[in-house]
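Here the complex is missing a single protein chain, while all its other protein chains stay put.
Take a look at chain A:
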Amino acid sequence: MSTTTAAPSAAERPAPGPRRLRTGLRSLLDAAVTPLSVDDLLDHFAPLRPGAAVGLQGRIVSVASETDDAATIVVKPGRDWQGHIPGQYVRVGVDVDGVRLWRTYSLTHGPRRDGHISITVKAIPGGAVSQHLVRTARPGQMLQLAQAEGDFVLTPPQAGNRQKLLLVTAGSGITPVIGMLRNLYSRNDAEARAAYDIVLVHSAMKRDEVIFGAELRAHAEAGRLRLIERHTDTDGLLTTDDLENEVPDLAERTAYACGPAGLLDTLEAYYGERRLTLHTERFRPTVVDVDAAGGTLTFAGSSAASVETDGSVPILDAAESAGVLMPSGCRMGICMGCVLPMKSGAVRDLRNGDLTVAVPGETHPDGVKIQTCISAAAGDCTFDH
């Protein structure tokens, strides 16, 4: 018996000379600027380059208003942007009054030739980020970005098989759908018409509050889709009966829905009963209770513990008396030795009653760092610890 050992293929061989030289040079330069890295310094000159130390960012190219309280923000993403499929969303970190807040928005332009991406934002009354983006964001400002996510996307066209679709949207729920439509019809109009048979049912408060109203109506006039507009001020809220009446072949159509939770719940129940296919996109998956005093503290990291507490005890004390090993320091809010990342939940500063909230998908992916020694639970909280 004999064994033969295959010579390592080219790909398995150690890194060739130039690459090793590059990494060697890189670690030399990093050592020359420690405790920073070369990337930290390059960020000050070229924040959009690949491998930026601050992570993926984008620069606002333009802010164009769609309606009185909605605007489309076109962004040049950093070189590490991996692209997206129309219908997907992106998490955006925006500095509002100096504080970085994260929100999720659907991408409203399909992959563009100039590489720019866009989000369309409706200013919600009292919404810190949406008001900021619509009213005060200006070209040149930077945004933090995460990679595109989400599976609210169309199935790719199949040859000889025209897909029948029903798109149901309400309010700013139109945003992922406009991304899909723009992508379809901006490339090859004839090909898109042959591939998809689309009915779009869109509900909005008033006719002039329809985001992308003119664009949608133009698609309908050109015969690219059948548009059914409903305005709640005159027609009332959209019901499943309305849908059945307006779309007789509803059962034959693959459905996509995006809008407020009430609408999506109704549709899911309706489609569930009939065992029909429905894809939904929810903008606010988690609602954090911020009025509660106390709650359950969950330590989701290596501590793996959960502790009941009331609203008057610092989280640090509550966790320690339950036997959780906690980082701590001055115990009076000045040394930052007790800071832990809160992934979700709400806490109240015991010194002045200020509320800090972490909502998955809305705040930073790693959570919001809070001082456990001066914060009490204002609802259930989850920590990475």
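Just so it is clear, a residue touches a chain if its C-beta (ideal position, glycine included) is under 8 Å from a C-beta of that chain, and two chains touch if they have at least 3 such contacts; residues count from 1.
As a working rule, contacts and distances are computed from a predicted model.
Colleague: UniProt protein name for the omitted subunit, picking from "Putative linoleoyl-coa desaturase (Delta(6)-desaturase)", "Cation antiporter NADH dehydrogenase subunit", "ABC transporter permease subunit" or "Peptide/nickel transport system ATP-binding protein"?
Modeller: "Putative linoleoyl-coa desaturase (Delta(6)-desaturase)"
Colleague: State which residues belonging to chain A touch the missing partner chain.
Modeller: 28, 31-36, 40-41, 44, 53-54, 95, 97-101, 329-330, 332-337, 339, 351-352, 354, 364, 366, 368-369, 371
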